[in-house]
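As you look at this complex, bear in mind that one protein chain is not there, while each of the others sits in place.
Chain lettering (A, B, C, D, E, F and G) follows the sequence in which the chains are written, and residue indices restart at 1 in each chain.
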Amino acid sequence: MTESIAELDAARALDAPLEIGGHTFTSRLIVGTGKYTTNEVMVDAIRASGSEMVTVAVRRVDLDRTKEEGVLHHLDPGEFFLLANTAGCYSAEDAVRYARLARAAGFNEFVKLEVIGDERTLLPDVYQTLEAAKILADEGFKVMAYTNDDLITALRLEDAGCVAVMPLASPIGSGLGVVNPYFIREIKRRLEVPVIVDAGVGTASDACVTMEQGVDGVLMNTALAAADDPVRMSHAMKHAVLAGRLAYLAGRMPSREIAVPSSPTKGMLA
Amino acid sequence: MTESIAELDAARALDAPLEIGGHTFTSRLIVGTGKYTTNEVMVDAIRASGSEMVTVAVRRVDLDRTKEEGVLHHLDPGEFFLLANTAGCYSAEDAVRYARLARAAGFNEFVKLEVIGDERTLLPDVYQTLEAAKILADEGFKVMAYTNDDLITALRLEDAGCVAVMPLASPIGSGLGVVNPYFIREIKRRLEVPVIVDAGVGTASDACVTMEQGVDGVLMNTALAAADDPVRMSHAMKHAVLAGRLAYLAGRMPSREIAVPSSPTKGMLA
Amino acid sequence: MTESIAELDAARALDAPLEIGGHTFTSRLIVGTGKYTTNEVMVDAIRASGSEMVTVAVRRVDLDRTKEEGVLHHLDPGEFFLLANTAGCYSAEDAVRYARLARAAGFNEFVKLEVIGDERTLLPDVYQTLEAAKILADEGFKVMAYTNDDLITALRLEDAGCVAVMPLASPIGSGLGVVNPYFIREIKRRLEVPVIVDAGVGTASDACVTMEQGVDGVLMNTALAAADDPVRMSHAMKHAVLAGRLAYLAGRMPSREIAVPSSPTKGMLA
Amino acid sequence: MTESIAELDAARALDAPLEIGGHTFTSRLIVGTGKYTTNEVMVDAIRASGSEMVTVAVRRVDLDRTKEEGVLHHLDPGEFFLLANTAGCYSAEDAVRYARLARAAGFNEFVKLEVIGDERTLLPDVYQTLEAAKILADEGFKVMAYTNDDLITALRLEDAGCVAVMPLASPIGSGLGVVNPYFIREIKRRLEVPVIVDAGVGTASDACVTMEQGVDGVLMNTALAAADDPVRMSHAMKHAVLAGRLAYLAGRMPSREIAVPSSPTKGMLA
Amino acid sequence: MKTTETVRVQVNGKERDVTGGQSVRTLLESLDLKPGMVVVELNREILERDRYEEFTIDEGDTIELVHFVGGG
Amino acid sequence: MKTTETVRVQVNGKERDVTGGQSVRTLLESLDLKPGMVVVELNREILERDRYEEFTIDEGDTIELVHFVGGG
Amino acid sequence: MKTTETVRVQVNGKERDVTGGQSVRTLLESLDLKPGMVVVELNREILERDRYEEFTIDEGDTIELVHFVGGG
Partner (left out) sequence: MKTTETVRVQVNGKERDVTGGQSVRTLLESLDLKPGMVVVELNREILERDRYEEFTIDEGDTIELVHFVGGG
């Protein structure tokens, strides 16, 4: 036990906290709250993931059904930092409207800006996203913008005042992992605001690879909610993000095609 | 803190211990003791990795130099389970000789059998390895055999009585990771003794991917010793192995080329 | 000999010609004319590639040096269809200016629109590219637009009236090949105008993989000019593009992890 | 037309013929004759592939059915060089028996040695293969040995007197392509006899990538027979093998993460 | 002057007949919704929570009542 | 001395009753097989094509008649 | 009225003193450039080839003479 505490402390001591828009987080994993089979599993999974920031969507109250659907009946806003998203919006105007409604809920000024350009791929409309980002930043929102892996767009979003830029690893819910590590790496290299990879992670190694690119964090939902055992996968992801982060900070060995012995070549018997 | 203990316990509770040749280990990571810049770094790194089993090589005492080179001056055999290897041997006869010398040291009857067939690639000579495995198993050794990723050879080694079969991910010290996951997966699928992937891991995600194939453990040395910061990388590997293992047990989401929304499509505003 | 003709005819008979902006081409390979060590090598390489359309850049006449630098002193506009590019432009305004100058040369109304957004990656500025595309299309240009692998942008460029959309495989001159086949495939699936993959191809297999995604053609320059033997590589690329195209049309076998014998399992001897 | 002849001649002039066991072949593609829907398609496909050497299996005559099943009723041994295989054999003894029966047919002393070690993966039993190779080589057979991608085994097979060593790209009929290019490349680097990659190719780019590793040829069957359009795929493969070979000989450009312009950066307008 | 006739309004996309002139707070109560758990948009204008009393429902109003649900 | 009784032999794994003492060549003809198209293994021994005449079929013989089929 | 004084102009970014009032065609000839091989931009306006005669060079003109070079 004492050993395990030492372990965790050591691990923490090896990394700095993540700061986004003036808020500080020890976990570099941000998780969604959608698509879980039950609310109990959702809460257990989120707790297992060690995440401090969770995303929620803005939707109409269903006046015919029980109010239980409201996610705040299950998630304590005191325990988790709520990041409202504009998922489902296809125009800057709609996204701005949803963001304002989210802020009116009174929790914080953060918003995960998401403006979709195509229903089949759920790829972002970077033109509308950029427009909405400018408007919201001007209104004092702390915009975390979901975007594609285009460096130029990422730079524009940073200029627009976003507090974080969130390129995709691969399409939402695809689980294909980091398809283009070069672009992700370059975006991280060039931006000053935190870069959070959002969408596409399918399993633990995807999260680990993502963090090894040097980015500041990962945001996922389906990889946890659609796993056979969401809670166990959430544990896995917590460790995967930490592993990838520490490996990035540790500096990996160079890889080479030719082998190099790990035992001494001298001192062999005759 | 209490939370961190809970976390670790939860993680442990999600996996069974690893049993090899009658011995039980909670960590699925086995590490080498070679190529560290200093013995202090070696010990700190091994402790950070959480490994219980460590490999050592058998070499002549250097009568001209200080005896300090002996690894047991730094590693307490009470703290770690010693796995002597036959690294550097190019024939079954030599490997058997080294194994006997190792056992005579009096720690245990385990041996990491390694018979090299080529100096440039350090690939195993499966013919000599199989021959040595039979001899050593008959002499009561608990043989953990380093081999290539050939299923047929792996099956033969199991038949020969090895307590663990250890296919490579890629050449020793190459850091290329799991080049052929299909073969590794198939070997695990078909063998009953533990399958430990030995050699080739370069960074945390490699270890994570390896464990996601369902194997029982990973053995590495260079990835830790040759990292810019071996201790930090060892922390990373500890988490990576755990992450990959839990992800395998959790059952990943199916990956698909088409996107699937993680927020509700109903309840949008008009 | 007769056999070889038969072969080529057969191959041709298996594919339809490529039509771009009302012009028809039998070769699906478009090549650049930059970076060759000598003009002789350039011409030999282009001929070996079997390309019919070649790109050229618009630059100031160097009044101090010999006029020989003009590419038309070496390339016969009667033999090759000239595609002038706007390479080097960082704004819609500049790109439009270069396109107009190119058209004034009097060969055709085609232009390879290229508006760069970043000097280090040479990634396109999709915002400026889209703006320029609209202006040029309105002026009657036949715009072939170099862009990134973003589907939404590709769709906008098609709406803007481009006669071809040309997503990158990877950054210009990188030779990394098709990093994101999913995005390329989806762009092809969704557009009606020809999709030509432009930039990133490094060797023959890259061109082959590109065509296997179903796209209409490939544009390359560095892969030929920077090969050790540009002429030989040009031969290779000609065959690679044809191979990838025919394989796409032929419909590949399904790939599976388990083996399937190619010889009969019946009729074995006792 | 004249141009097309020139093209082909030029391509041929760029490569040396393939010599195996004293026989010379201009095509580096060897194809199987199994699993085609009809004999007509088989013959058309093989002709389209440009292959000169084709593999056949040895089986009992079916006394109850029409004799038409004999492949020589459809393939003219004068047109194609027959390479009989020992497919379906699981021991050195059986393989030797099948090889002798094949030679008794009186066409040539070549045999594609294949000794399977596992029914599910069809992976070779390298122990039995090596034993059979020695026996057959002693009996004057020209052995082309199907093996896995293990360098040590490849070296042993060469020592045993095989005229060609044929490592797999991936399991027979899997269509997974070259899973481990490192091993294939190293085998080619170290052997003196021709290295033919046998099994695993799924589509044109796989064949192209295979040849780019520097190997001497490719052997395939399912990729052609199981394509939607076998004849068209055979055309594709012919070009893919040529493309990969020429690209290997041409020497590819170096790949780099940072972009390099292909148009001049000087001479821009003010 | 407060009226008590029924008025037809749009609530979350569905037409409803409700008592005219009642305050938004009253409406929420009648719908059994805790003010703290929803955000109200009245004719495209977002209302501040502490002012639900001041706004009244009139004929033809469009009301959107939203809250947070699970999403990624 | 040549006999004409029927003998039981194994041909390609199936039992057959054939005329004893007949030559392999005769057997092939009776099976409508061109000698040039098959290879004959008699009791595990491969026969040379031009010697089919010399070998006779006797009680209990095991005969394998093989040829080339499509294979990879 | 045609003048023959020297005027200072910008040609491809460099200052040059040329005879004022001469036609673009004459300028090209003096620079040994075939009209068919270049495109001329005079003060940001692209000139049609067959009208080089009509345009004259005056003090302060900015002239760009471009052509095609190798590019990807």
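FYI, a contact is a pair of C-beta atoms (placed from the backbone, for glycine too) under 8 Å apart; a residue touches a chain by one contact, two chains touch by 3 or more.
Fair warning: this is a prediction, and the values are worked out from it, not measured in the lab.
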Out of B:Arg59, B:Arg156 or B:Arg252, which is the one that touches the chain we can't see? B:Arg59
Determine and list the subunit B residues touching the chain excluded from the picture. 32-36, 39, 42, 55-63, 67, 69-72, 82, 84-85, 87, 100-102, 104-106, 172, 199, 219-222
Using the touch rule from the top, list residues of subunit A that touch the missing partner. 261-264, 267, 269-270
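Here is the rule we go by: only the chains that are shown with their structure count from here on.
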Greatest Cα-centroid separation from subunit G: which chain? F
Quick one: report the Å distance separating subunit A from subunit B, using the average Cα coordinate of each chain. 31
Quick one: report the Å distance separating subunit B from subunit F, using the average Cα coordinate of each chain. 58
If I count partner chains per residue in subunit F, which residues reach a count of at least 2? 13, 41, 64, 66, 69-72
Residues in subunit D with touches to at least two other chains are numbered 32, 34-35, 57, 59-60, 62, 85, 87, 121, 123, 171-172, 176, 182, 186, 221-222, 257, 261-264, 267, 269
